[in-house]
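Incomplete set of chains, arranged as in the complex.
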Amino acid sequence: MNSTEPDSNQIYHGQVYRQMGLSDDEYKLVVELLGRRPNLTETGIFGVMWSEHCSYKNSKPLLSRFPVDGPEVLQGPGEGAGVVDIGDGYAVVFKVESHNHPSAIEPYQGAATGVGGILRDIFSMGARPIAVLNSLRFGPLSSGNSDSSKSNVSRTRYLFGHVVAGIAGYGNCIGVPTVGGEVCFDECYSGNPLVNAMGVGILRHEQLQHGRAEGIGKSVIYVGAATGRDGIHGATFASEELNQNSDAKRPAVQVGDPFMGKLLIEACLEVYESGAIYSVQDMGAAGLTCSSTEMSDKGGVGMELNLNLVPQRAEKMSAYEIMLSESQERMLFVANPGREEDIFAICKKWDVPAVTVGHLIEEPVLRLKHHSETVAELPLKTVCGATPIYQREAKMPQEVIERQQQSAISWEVPEDLNSVFEQLIQTPQLASKSWIYQQYDFMVRTNTAVCPGSDAAVVRVEGTDKALAMSIDGNSRYVFLDPRTGGKIAVAEAARNVVCSGARPLAITDGLNFGNPEKPEIFWQLEQAVSGMAEACNILKLPVTGGNVSLYNETEGEAIYPTPVVGAVGLIENNVHTTTQYFKNSGDVLLLLGETKNELGGSAYQQMQLGNICGLPPELDLNTEQTLQQTLLEIIRSGIVNSAHDLSQGGLALVLLTSCTENYGIAVDLKSKLRPDVVLFSESQSRVLLSVAPENVELIDVVMQKKGVPCFQIGKVLSAETSAASGTPEVGSFEISLNNNPVIQADLQSLRNLWQNAIGREMEHSL
Amino acid sequence: MRCAVLVFPGSNCDHDLYKAANSVEGMEAEYIWYTHDTLEGFDAVLVPGGFSYGDALRAGALAARAPVHKALQCAAASGIRILGICNGFQILTECGLLPGALHRNSGLRFVCDSVSLEVSNTETCFTTGYAGKTDLPIQLPIAHGEGNYTCDPETLQKLEENGQIVFRYSGSNPNGSLADIAGITNETGNVLGMMPHPERAMSAWMGSADGRIIFESLRQ
Amino acid sequence: MLKGIVTVSLKQDVLDPQGLAVQHSLQSLGYSEAQNVRIGKSIEIWLDESDLKKAELRLRKMCEALLVNSVIENYQIEILELPLELEE
């Protein structure tokens, strides 16, 4: 034991356990369970294993509301990632993981290691990673004139720029395409940005790995980068609020090494193929502690580790440091008997360190040796099985009650809707995200069939005719105004994006980013949102196969908007059914599916007009949604849909613009009794814009009528080509009228330029 | 035609290049590990893109000194066709098989996009297939952070005079490269380095099939 | 005119994947004496300033404001006086 480390009595008297994330009661419980006071290493182990990040002690009772089973689910929550059958012996593996706090402290490395971490979750299941997506939240990119908001804005731009660069830096180097994501800018994230990453992988059924350590005597093998003093106590750190003292915890910065990550993927996949290992888990949050205790607990055995054998990058590391380090790019294997040398040989080929550090024992304890002494011995049922679970109190916040009662529309219809529209499409919220995704290699591995920019990304499954559509979504403004409805919408929208791409949604993964659950108002948000999500999953028949909980997202006591994000993956059985949101032919007819309602609460338009949100979010009828999705999928599969685009933020007007291309514009005439700005910008749910050949309109109309899906013919696609002779566009190219009165008449290329480069301009702008 | 696809630690477009070459009739690609000391028996060598050695120090620097580089030099000297794509181009400049250097994009950011290219020389063994092509410029994807080609004025003049500049960016230049250079050959014309990725443009569903022509030309 | 040279290096406990890769490469090229390699930045700044003390103060501020990421990096400052004809 390191002489500067406190002993068990000092930990008790000095309440050192608090720094490790244990409350007084939790510490008391540990002492009771052990029948003695734990030493520093042991206290540290309890601290991380009982953190929200590892134990879900605040969220478990809620998470049990999610449906987790389905005929195609091969692995639900509990392992590194969920696994869903996609037929012909293949399965898809996917999960979301948050890296919010590390990214707030060191945005580049925080985001990079977030990507590294989710990829290890994927390949620890035996899958080859095929795609990553991300979901990001930051403060506003520009400000009013006060000095304090100026310094916030410059910090926000720094965070945003470096988070994107970090995701790019890791994903590009490791050679997994970053194919999509979403981002929102709002004041509530100024002090507490969110960085969630979603990983997707493919395996053949027989390649599926698990994390159960079974078989007394088997060798435990450490594989990957050496252990340094990185990120010590990262998991507990992730479960605390950020405050001014966060800086003092700075040794917690881990640095990602995507080069090692790449070698590690290849080495692991080859080791699995060789059949030399029995089980595997990645070392993510809480590093060696979490992997060793969870693996042995799942298998009902014990584990003895000799910490001197653990490869170490720093000198004189203590047992505490070795166990708590969150150095990246590490895995833990349980070898099949006699196959150790095969594992070493494969790892050597890939230049990846691999060494036996211990073995499985009968007694169900974690026993750690260091310098020939036993430095920790903990019954696994205390570390893994005895975590206190909290039933928190829930209370609807007064602020929400007040906001809901306000009217969503308190301004006159603007006279010049053209300029309102121009302003709206340049808000970072609605502007093109190309500034972000062009920094990501979204094509590597040459399976990307639909690149970022469309509703969902589509990645082909090599060696088959199948493809997977994937999307990540979550509108926290809706969740803030009404967490239950917002939760439903998050699930419905992610699924709708996938359906628009021609895929049948298989399952979802979720990331729950909330404030401090010990506050009743926050717990109410969590409970409501989860209930809404669960309800949507039940009706849309989408099991939740995994996810992540990130609580305590607060700065100086101010919580973020409740932010659940939903990652959906869908299957395209035959990749000819792959559909994008982009118009394909001039003369195609535009069909709007679904009802447009007087709904502006929480909309991007309301936010722009008021600088704030109020009223109720759009309503969502899950049965209507389900019928829409099913019917849409049917007609897409029958091959008569040329483009499909779901309506979300920015409403009909934005969807029309983002379906246009350099070559195709629109002429639209709408009929409605609603205010023109509502017609254009309402974010009513369960709506989709289609473009179809004129000869198929009637057929679709009939199908929609039969299913009771409202279907309106609203205009057509026009060629936007510049005629070479005159140098001017043949048509205005982007024309919308309402009840025969023009409301937007613009030149398509200028609109597209405004929209396309808005974020880049914002980032280059001086403050 | 037998092609070697070199694999360095960290290479990540090796698989894509292998798939692309094998999809071309009459071409057979094999992976060759960076520790190999010979490339005998191969008719062409393909050096893939993608972060060999994690791009440590300078992109391509470490791979250019890996054991296989001697065999690569021999292959080049004996006139065997060598195609380096993206990181492969960086490796070829780093080991001196191509003149100049590729440094950080002028925009300082990694760029993944599809670009328009002018084929400035359709007489190299890599580009004959473009000679009759009518829908020009061609479209190929790019994905790089260090594609900013630079060399001294004398070298540039030589490149121009000898027709060694094979591809130029014809829309906006994505990385600030000198003279809009996107790809060059060596003096004898058997070594081509290019930043765009032809292996990512092999069929219409990928967005473009213009890359296939390079492989088909190479095969002849 | 003065020239400031800011040498930015990673803090001791922070992993340097780049340095590691270069170290391995040097060793496999036969430079086995290269035991540990760390790669940092060297930033040269020409300053329109003649007072050494003031220059140092300002450089320090620049480091804190922009040049150095104090979460993972350390820095050192050196200042050279430039003979007039060397000014660039």
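Think of it as A, B and C in the order they're written, each chain with its own count starting at 1.
As a working rule, a residue touches a chain if its C-beta (ideal position, glycine included) is under 8 Å from a C-beta of that chain, and two chains touch if they have at least 3 such contacts.
This is a predicted model, so every value here is computed, not measured.
Novice: Express the subunit copy numbers of the entire complex in terms of the labels on the chains shown.
Specialist: Chain counts for the entire complex are A x1, B x1, C x2.
Definition applied: only the chains that are shown with their structure count from here on.
Novice: Could you grab the centroid distance between chain B and chain C? Build each centroid from C-alpha atoms only and quote it in angstrom.
Specialist: Using C-alpha averages as centres, the distance is 34 Å.
Novice: Enumerate the residues of chain B that touch no fewer than two other chains.
Specialist: 53-54, 56
Novice: Which chain C residues sit where two or more other chains touch them?
Specialist: 17, 20-21
Novice: Would you mind writing out the residues of chain A in touch with chain B in their complex?
Specialist: Interface residues on chain A, with respect to chain B: 165, 168, 172-175, 257-260, 262-263, 350-351, 437-446, 449, 451, 575.
Novice: Note which residues of chain B are touching chain A in the complex, please.
Specialist: Touch list, chain B to chain A: 9-10, 12-13, 15-16, 19-20, 50-51, 53-56, 109-113, 141, 143, 145, 197, 199-200, 202, 205-207.
Novice: Per the contact definition, I'd like the list of chain A residues that touch chain C in the complex.
Specialist: 105-106, 109, 225, 228-230, 250-251, 253-260, 313-314, 327-328, 351
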